[in-house]
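All protein chains but one are shown in place.
The block that comes next holds subunit A.
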Amino acid sequence: MLRILYFAWLRDRLGRSGETLPLPQGAHCVQDLIAALRARGGEYAAIFAKPELIRVAVNQSFATIAAPIAAHDEIAFFPPVTGG
């Protein structure tokens, strides 16, 4: 199962901090996963409508939407960070 995490305004919008789901059929990279999540419609379609506003980490390392994913990865979606 994929472990998917949402932080900051993405979590607020979705009303959940994470979920687990099987690797979607035919999904090989983050972009494929985003497409599968957008296809759910509603808030999922809204938050992923502008992927350039979203950052992603695969297994706790910053990644691009072209990064490959596998069945047991941890994928996190979040806005650009604002620490310090």
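Here is the rule we go by: a residue touches a chain if its C-beta (ideal position, glycine included) is under 8 Å from a C-beta of that chain, and two chains touch if they have at least 3 such contacts; residues count from 1.
Just so it is clear, contacts and distances are computed from a predicted model.
*Asks:* Identify the UniProt protein name of the omitted chain, choosing among "Nitrous-oxide reductase", "Molybdopterin synthase catalytic subunit", "Multisubunit sodium/proton antiporter, MrpC subunit" or "Hydrogenase expression/formation protein HypD".
*Replies:* From the listed options "Nitrous-oxide reductase", "Molybdopterin synthase catalytic subunit", "Multisubunit sodium/proton antiporter, MrpC subunit" or "Hydrogenase expression/formation protein HypD", the omitted chain resolves to "Molybdopterin synthase catalytic subunit".
*Asks:* Of the residues A:4, A:33, A:54 or A:76, I need the one that contacts the missing chain.
*Replies:* Candidates A:4, A:33, A:54 or A:76; residue touching the omitted chain: A:76.
*Asks:* Using the document's contact rule, name the residues of subunit A that touch the chain not shown here.
*Replies:* 5, 7-9, 57, 60-62, 76, 78-84
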